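Yeah, one chain of the complex is gone here, protein chain that is, but the others are all in their spots.
Order as written gives the chain letters A and B; numbering starts at 1 within each chain.
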Amino acid sequence: MYAALKDRFLSRLFQWGGPRSGTIVLAQRRVFILPTRQGLMFAFVLLLMLIGSTNYNLGLGFVLTFLLGAMGINAMLHTFRNLANLRIAAGRAGPVFAGDIARFTIHVENGGETDRYAIGLTHDRKEAVFIDAPARANVPATIGIPAPRRGILRPGRLTLFTRYPLGIYYAWAYLELDMQCVVYPRPASPGLPLPPAASSPGAGAERGNGQEDFSGLRQYHPGDSPRHIAWKVAARDQGLLTKQFSGRAETELRLDWALLPPQLNTEERLAHLARWVLDAHARGLSYGLRLPGATVDMAMGEAHRERCLEALALFEQGGKGMNG
Amino acid sequence: MAPDTGRKPRDVANSTGRPIPRNMTQQVEKVVAQVGSIILGKARQIRLAIACLLARGHLLIEDIPGVGKTMLAHALATSLGLDFQRIQFTSDLLPADIIGVSIYDRENGGFRFHPGPIFSQVVLADEVNRATPKAQSALLEAMEEHQVTAEGETRRLRQPFFVIATQNPSYQVGTFPLPESQLDRFLMRIHLGYPDNEAERALLQGEDRRDLLAGLDPCMTAQELIALQHDAQQIHASAALLDYVQALVGHTRRAAEYVNGLSPRAALAVLYAARAWALMAGRGHAVPEDVQAVLPGVVGHRLIPADETGRINGADVAARLIRQVAIP
Partner (left out) sequence: MTDTAQPLAQRHVLWLVLSLVMVAAPHALRLPWWLIALFATLAAWRVYIGHVRIPLPNRWLLLLIVIAATAGVYLGYRTLFGRDAGVALLVAMLGLKLLETRSLRDAMLLIFLGYFLVITNFFYSQTMLTAFYLLASVWMITATMVGLHYARTEPPLRVQLRTAGVLLAQSAPLMLVLFVLFPRVPGPLWGMPQDASTGVSGLSDTMTPGSIANLILSDAVAFRVKFESEIPRAKDLYWRGPVLWDFDGRTWTAPRFLYGKPEFDPGGKPVRYEVTIEPHYKRWLFALDLPGRVPPRAHSGSDFQLLAFAPVNSRQRYDMVSYLNSTYGVRESRFALRRALALPDGFNPRSVELARSLRREFPDDKALIREVLRRFNTQGFSYTLSPPLLGTNSVDEFLFEVRSGFCEIYASSFAVLMRAAGIPTRIVTGYQGGEINPMGGYMIVRQAFAHAWNEVWIEGEGWKRVDPTAAVSPLRVESGIAAAAARSDPLPLLVRGDFALLRELQMTLDLFTNSWNQWVLGYTPERQRLLLAGVGMDDATWQKMAAALLIVTGAIVAVLAMLMLRRLNARVRDPVKIAYLRFCDKLRRKGLPRGPAEGPGDYARRIEQSRPDLTPAIAAITRLYVALRYGAQTGADRVSELRRLVRQFSA
């Protein structure tokens, strides 16, 4: 009960309210400020100086004490200003493998005429990255968040903070940005050997659908299949040339959930499948992926690899994410 | 008439915009009207296509067969007084089929180059995604360089040179959708789409389109078109307008909603297209509305939304982009 009340109070106070897409403007009431431990110490030293000045009747002592005291108040404005009215937009987060560090980028836009310095971004109040945002500039800040498990990783509530210029105040704002990062399953290591190619209609060009990968012409050698002679060219009296095809059909793979040893559990299977995807991609093979309830068609290339890994990452996730 | 062609586009931004001669705009309007009489109810697409041409870009039309892609290309070519060639892309199309081939001439005792269909002013590359990447790249190289190299000899293509490629929606089987890097070479991609009810009725009631096409007269000469292209380059783009283009491009590079940001080439494309659009509106300077008008065509095929769940078409992406970026 108390926890719930506290939560509601805090969420009111700090205007938490779920992730937001688009740009967050750090309007002045979204920025909070408190003195730091150093700030309290500074106040204590000022008190000592005030007492000393009174005791020894030091006119200049009063001047100094009040100057520093005024600066202490003034520094609050400076620290606050360092954060206020920044515009924060969620940036991209590239996919990572489980166990790696997911990198989330936010873009800090300073539309004003005042340079901002030493702005920190943290997700756990322990580690932070710092950026400077000069006037009329847009600066990216990238924060690393460990991605322990496969699936969708959301950074959760990030904190943008600053202690600049004097370190006696801590100003901060909470950022709830709609960001997510796909975390692929960590590939098994060592993995199982790739399964044998599923359908391999024999050597070379004798394929049902092999014409799509024409790669060029070469001189005819006796024994070349008549189907591959470039008859159009021959008709122009340019001699016999043979059409060449870059081979790949004999290495078509189907990476199937069912091919894995039955004693493996879901995560282990996904890990092995991820390893297979990477291995197949590294060898330049064309491959497809079949999972219970999900299939990725035969293809190759970077985009395909990503698609397969994403399918593995989201397998049985039902779209629910996790917070980092 | 634009007196000079040696100016780089960079300089144009600072040059003073001149009012465009009224008769030139009228000529463009005539082309729009004439093509519009063949392709019914697609005035906006026709304008975009012409803007693309004036900006010296190439056009990609992505749509299902039978909505009048070929007709549009043909009508444009005829109305602009340009010659026209159509290349049907098939899976066994060879680069030589596009570029041309040297054939031994028995009479002269030497090889003679037989130019391919690319040596035409308006080239319709139909169903470009059905050809192999090899053949596709031959076309794309020609588009980019405005010249072809065949058998060790470089040959310039004719001016103006305008490629209209059509592409079936990529999910059809047996196709090689153009990779993203290649898509970037098209200044614009548009969709024709089905005609609306009224236009379709007019189509059904009207004459055979082929006969109409045969009866078209050119509205301007190729020379006049080249002059218009020069004029388009001279359209003034103020610092405020460049700010806007940069803000748009910068937003795509930062926002999480897009897989990749727009390239500098894309930024140039937006600017050129906006200039052409301003020219067609008879203005000596480009305004933000020009940018917004051409943006769907220019960035639709270059921006890939990160959220791939629903197939978001280019127009939606651009519309969202326009909404998100304030005009500086």
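Here is the rule we go by: contacts are C-beta pairs under 8 Å (C-beta built on N, C-alpha and C of every residue); 3 or more make two chains touch, one makes a residue touch a chain.
Remember, it's a predicted structure, so these values are computed and weren't measured experimentally.
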Legend entry - Residue of B:L241, B:M280, B:V298 or B:V317 touching the missing chain in the full complex: B:L241
Legend entry - Full-complex contact with the absent chain, from A:T54, A:T266 or A:Q317: A:T54
Inset, instruction - Quickly run down the residues of chain B that touch the omitted chain. - result: 15-17, 236, 238, 240-241, 284-289, 292, 322-327
Legend entry - Interface with the unshown chain - residue positions in chain A: 28, 36-38, 41-42, 45, 48-49, 51-71, 73-75, 77-78, 81, 84-85, 111-115, 117-120, 128, 130-132, 136, 162-167
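Just so we're on the same page, only the chains that are shown with their structure count from here on.
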Legend entry - Inter-chain centre distance, chain A versus chain B - centres from mean C-alpha coordinates, in Å: 36
Inset, instruction - Provide the residue numbers of chain B that touch chain A in the complex, in ascending order. - result: 91-92, 94, 96, 101, 103-104, 132, 134, 174, 176, 250, 254-257, 259, 306, 324
Legend entry - Complex contacts: residues of chain A adjacent to chain B: 21-22, 89-93, 107, 138, 140, 178-179, 211-216, 230, 232-233, 236-237
